[in-house]
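First up is the structure itself, then whatever we jot down about it.
All protein chains but one are shown at their positions in the complex.
Right after this comes chain A.
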């Protein structure tokens, strides 16, 4: 199915309590379909999607450059018994969709736990995360208010979306927002290497141009 004809491979990962709709969310995103059946994910899984990403400048204007991005969307089992397996996969993901169920207060309360799991296991202390409240279509069963969730997201400084895998509302937006964050992070990481004290060889030093140096061999 896949070929190497893309510019970036971006690995995102969905996590959250069992039954919040991670699998259906990703299914909606990749295939634009909805499966109301609950099939528990065994350990891990992933889906793929090729998207066109248009880079934007910090001021919001598009640079006009469009890249082909291959998304690898990891789906994890929410069940406790797979925990050691799933958390091990956190470190290989570049961005995270932290999901909870808007009709389950408990799944919302567990967001904190998932956050600390992420801090411990993700590739860095403050990875790019999007908070997703799923099942927004079930308005009559709603247990988590938007304000509550928004406050929590603000506390962590992450975007928040209320999505519905059933209707497809905001699903794309949540993923694209995360992708955007990851792409921005990527540029930052590459463009601000002097910020790291561990790396002693300041690339800005004049006349310091060894060909085998990692930074730039010009």
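One rule holds in what follows: contacts are C-beta pairs under 8 Å (C-beta built on N, C-alpha and C of every residue); 3 or more make two chains touch, one makes a residue touch a chain; residues count from 1.
Following the convention adopted for this analysis, contacts and distances are computed from a predicted model.
Hidden chain, UniProt protein name from the list "LSM complex subunit LSM4", "Vacuolar protein-sorting-associated protein 36", "Synaptotagmin-like protein 3 isoform X1" or "E2 ubiquitin-conjugating enzyme": "Synaptotagmin-like protein 3 isoform X1". Within the full complex, the residue among A:34, A:82 or A:156 touching the omitted chain is A:82.
Residue A:91 is the one among A:33, A:91, A:112 or A:155 that touches the chain not shown. One chain is missing from the display, and on chain A it is touched by residues 2-4, 6-9, 42-46, 48, 72, 81-82, 84-85, 88-89, 91-92, 94, 123-125, 186-187, 189-191, 196, 198, 203-209, 211, 215-218.
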